[in-house]
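Report on the structure given below.
With one protein chain withheld, the remaining protein chains of the complex are depicted in position.
Now for chain A:
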Amino acid sequence: QKKAIVLDMSKYVDKSVRVKFMGGREANRRAVVGVLKGYDALLNLVLDEAHEYLKARRAAPRPQDPTDAYRLLDETRPMGLMVCRGTSIMLVCPTDGLEEIANPF
């Protein structure tokens, strides 16, 4: 049986990565950043010095998604050493090279 590795995580070990999780909405999905220390074939991850981005309740609902009640903040809370469940992970990307751009819309 062939094992399909879609993403080679070894290149991210000891690098800072951003992980987003299933659940919530696009605009307020749970996000964590941390240094990747380990991983397995099921995409369970071990992150060190991890921080989770906090949420705040929106003052006014967005017309695009009136049911979206929260927004992600720039603030984080420290979590330390953690395991991220591969079954809940939606996205993994390196933080190096991430930049925020002006809203094009």
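The definition used in the following text is that contacts are C-beta pairs under 8 Å (C-beta built on N, C-alpha and C of every residue); 3 or more make two chains touch, one makes a residue touch a chain; residues count from 1.
Rule of thumb we're sticking to: contacts and distances are computed from a predicted model.
Enquirer: Would you mind picking the UniProt name of the chain not drawn here, from "Sorbitol dehydrogenase", "Response regulatory domain-containing protein", "Dynein light chain roadblock" or "U6 snRNA-associated Sm-like protein LSm5"?
Expert: Options "Sorbitol dehydrogenase", "Response regulatory domain-containing protein", "Dynein light chain roadblock" or "U6 snRNA-associated Sm-like protein LSm5" considered; the missing chain's recorded name is "U6 snRNA-associated Sm-like protein LSm5".
Enquirer: Over the whole complex, note the residues of chain A touching the chain we left out.
Expert: Residue positions of chain A that touch the missing chain: 21-24, 30, 32, 38, 40, 44, 46, 52, 57, 77-85, 87-88.
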